[in-house]
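Sharing a structure, written as structure tokens. Questions coming.
Left out: one protein chain. Kept in place: all the others.
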Amino acid sequence: MNQPTHNTQSNPVQLYSGPIIAATLSPLLGFYTLMISHHVSRVTKDLDKLVHAFGYWIPGSTGTGPDGSIGSYSGKETLALGVWFLTWLIFHFLWQKQDLPVKRWIPVFLGAIGFVTLCLFHPFIDPILLLLLSSGR
Amino acid sequence: MSTEQYLHGNLAKILVRTQAILALLILLLLAGLDFFFPTNYSLQAGLHGVSAISAIVAGTYLTHRAYALIRGVHVNFKSLRYWVLGSTALNFLGAVSGNWIYMRYRGENGPRDWILKNAPDFHNYMMEFKEFVTLFPFPLMAAVTFILFYYGDDIHVRRDLTQFVGITILVSWLFLLIGFVTGLVLAKLHFV
Amino acid sequence: MNQHPNNQSSVKNSDNKSPPVSGPLVAATLAPVLGFYTLMISHHISRVSKALDQLVHAYGYWIPGSLGNGPDGSIGSYSGKETLALMVWFLSWGIFHFLWRKQELPVNRWITLFLGSLAFVTLCLFHPFIDPILMLLLSTGG
Partner (left out) sequence: MTAEQAIHSNLAKILVRSQAYLALIILLLLAGLDFFFPTHYRLQAGVHGMSAIGSVVAGTYLTHRAYALIRGVHVNFKSLRYWVLASMLLNFLGAVSGNWIYMRYRGEGGPKEWILANAPAFHNYMMEFKEFVTLFPFPLMAAVSFVLYYYGDAIHTRRDLTQFVGIIILVSWMFLLLGFVTGLVLAKLRFV
């Protein structure tokens, strides 16, 4: 029933933890892209257009009237998708045969997800963003 | 049990509890946020929603206990009695608060007026069904509560009785779920 | 864990008390079913005519919010249906419990009946099913 944790001697297959880290790091980077592009698009109308432009390929990304459109959300999704797939490919290729410390990655992964979720919650992040923007000038 | 196995079992326990608490909190938000809706009837709506969801959560947990009764394995009757009592109280609250919000539902320019004008089937078939079947869980759980207190722990010698109690809990859950879903459908259609 | 405690030993443990009989359980579960049927029947009665609706409604005047209009609304004759159902539930429970408290009734047969009658009353509350039947009854009766 209960398997020993590391049993590399008696086991014919050698498993590397690299691919699982790559597969979980890349969506995380996608989520951060989503969050950052969202806040970038909120700064000015121009930046919103910039972000929006990445999403023109998505049906319903532009349009008005009762049917509406998803607006610059399409660009945020596109950027996040791009980062997700690109980083996954790169890290998977790099770490294919590497054994990375999963035990240490789990808390970082969970912490990072918790943090990006928090950063998407306006009542938490807006005061910080305002501070950053006002000091930037 | 090795230390490692113990740690894993412990982790699973922590995670299970976290999941249960999170599920409860998030589900309570589903109705709890009604208190902040832009309507004069936010108090009634919130109270009905919170008691309905609590009734569903308690009822669903009790279906889990019901299978122990049906299978005839060891049951902690003392805790079960408190749970069915709590569940009965919640079902009662749900019915009473349902009466309260039903007044506004039928009020001038309330949801009923709107639904009858725009999608009459939802009133004629759904609401006229829902308003009755949602009254079922309270008497059913009252019967279960009475039985478990009346017979005491001795009931375990009668497998046919415990099995019936388990089935009654499952039936009560079914009506709770129907009431919950139809209530949400109507609230989506037109809020009070 | 998985084994049900052996019947003899459990009975011996509670030997000083009389063994549980099924009567009270049947009474406790029959009574709500009768209440549900009351709910269903009073509902359909109240739909026949305005006068019958008022009759049913009158039983519910004691419930706050049973009367009234305007945006706050009221629960109307629903209050009367609830009242009648409550009465039938409690009254029949009291009577049957008293009658059957020492009786052994066939639980297994009752389970089937209980579930069937619950399913039937649920169906009878569903207008698309029951309305054609009611129409037929009313047209032949009138």
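The chains carry the letters A, B and C, assigned in the order they are written, with residues numbered from 1 in each.
Throughout what follows, contacts are C-beta pairs under 8 Å (C-beta built on N, C-alpha and C of every residue); 3 or more make two chains touch, one makes a residue touch a chain.
Quick caveat: nothing in here was measured; it's all calculated off a predicted structure.
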Considering the complete complex, of B:43, B:85 or B:184, the missing chain is touched by B:184
Touching the unshown chain, chain A contributes residues 1-7, 11, 13, 15, 17, 19-20, 23-24, 26-27, 30-31, 34-35, 38, 58, 60, 63-71, 73-74, 76-77, 80, 84, 102-103, 105-106, 110, 113, 117, 120-123
Note that chain B touches the absent chain at residues 5, 8-9, 11-12, 15-16, 19, 22-23, 26-27, 29-30, 33-34, 36-38, 63, 67, 70-72, 118-119, 121-122, 126, 159, 163, 167, 170, 173-174, 177-178, 181-182, 184-185, 187-191
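Rule of thumb we're sticking to: only the chains that are shown with their structure count from here on.
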So, in whole Å, the Cα centroid of chain A is separated from that of chain C by 55
So, in whole Å, the Cα centroid of chain A is separated from that of chain B by 37
In their shared complex, chain C is touched by residues of chain B numbered 40, 72-74, 99-100, 102-110, 124-125, 128-129, 131-133, 135-136, 139-140, 142-143, 146-147, 150-151, 154-161, 163-165, 167-168, 171
The answer for chain C against chain B in the complex is residues 1-2, 4-5, 7, 10-11, 14, 17, 19-20, 22, 24-25, 28-29, 31-32, 35-36, 39-40, 43, 63, 65, 68-76, 78-79, 81-82, 85, 89, 107-108, 110-111, 114-115, 118, 122, 125-128
